[in-house]
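Here the complex is missing one protein chain, while the rest keep their positions.
The block that comes next holds chain A.
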Amino acid sequence: MAHSGANTVITQLRERISHLEGGRSRRAQTLPFGVTEIDEHLPGGGLHFGALHELAGGGAGTVDGAAAALFAAGIAARTKGKVIWCLTRPDLFFPALAQAGLHPDRVIFVEADREEDVLASMEEALSFGGLGAVVAELVRLPMTASRRLQLAAEKTGAMGLVVRRWRRQTEASDFGQPTASSTRWRVSVLPSEVLPVPGVGRARWFLELMRVKAGECAEFEVGACDAAGRISLSTGFADREDQAGRSVHSR
C-alpha cells in the first residue's frame, strides 16, 4: 500500500478503517505479478489474497478458455500451498500446466457433473483455509454466488480464481454482468513473438484488466507464462531464454 503513491493521510485513514472492519487488513496480502506496469494498476501492488478474481478468454478463446486457464495456472503456481481445481469438463492437459510451473503434486482436481456442484466445491475449498489458490471453471457466476465465494475467500485468505468458460461464443456476453469479484481479466491470444528463424515464438497475450476494485482498467500486451508461471511485458522481440523448456537442446 505504501508505494501506491497515495497521500499518507489517506493511507492512515485506510488503516483505521480496515482496523474498524475487523482484522481483515492482516490478511490483505497481495501476490505481485513482478511486472511493474501491471502491479501499479492493482491496489496493494498485486492480486489480493482472500479475494475472488475472474479470468476469461477473449475473442475465439472464450469457448476453450485455454489462455485464461494457463493464466490462472501461472498465478496458482506462484502461490504457496495446495491448489484445488474444480471443473465439470476434464479436458485440461496437465503437462502444459506443469510447463507453467504448477507441480502435479500440488493440484487436486474436483470434478462434478453440475455447475452448482462446482460452485459448492469452490466455496467449501475457499472456506477450508490453508490453501494457496482455488480455481474453478464456470460458465455462469451469478451475483449471489460470487458474493458468497468472495466472503469465503476473505475469511481464510485463500485466492479464488474463476476461469469463465462458455459453451457457446454468444454466451460470453454474460461477462458483462456484475459480480462481487475484486478483479476481472480477459486474456486473448496474440500472434506469437517474431523469431529470427521460422517457427512459433513465445506465446503472447492481450491482457485486459476490465475491472478492479479501487483501481482503473488497463490493457497490456504480455508474453505468456514462463516455466515459473510469470508473465512478462511483451517486448515484441524474441527472448527465448525464459521460455518453458523449449530450448533445452539448443542451449
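Please note the rule applied: a contact is a pair of C-beta atoms (placed from the backbone, for glycine too) under 8 Å apart; a residue touches a chain by one contact, two chains touch by 3 or more; residues count from 1.
Throughout what follows, contacts and distances are computed from a predicted model.
According to UniProt, the chain absent from the figure is "DNA-directed DNA polymerase", selected among "sulfate adenylyltransferase", "Oxidoreductase", "DNA-directed DNA polymerase" or "Glutathione ABC transporter permease". Contact with the chain that does not appear here is found for just one residue of A:38, A:52, A:66 or A:209, A:66.
The omitted chain makes contact with just one of the residues A:35, A:151, A:190 or A:218: A:190. For the chain left out of this panel, the touching residue among A:37, A:111 or A:219 is A:111. Listed here are the chain A residues that touch the chain not shown: 59-61, 64-67, 69-71, 73, 80-82, 84, 91-99, 103-105, 107-112, 117, 120-121, 124-125, 128-131, 187-192, 198-201, 203-205, 224-225, 244-246, 248-249.
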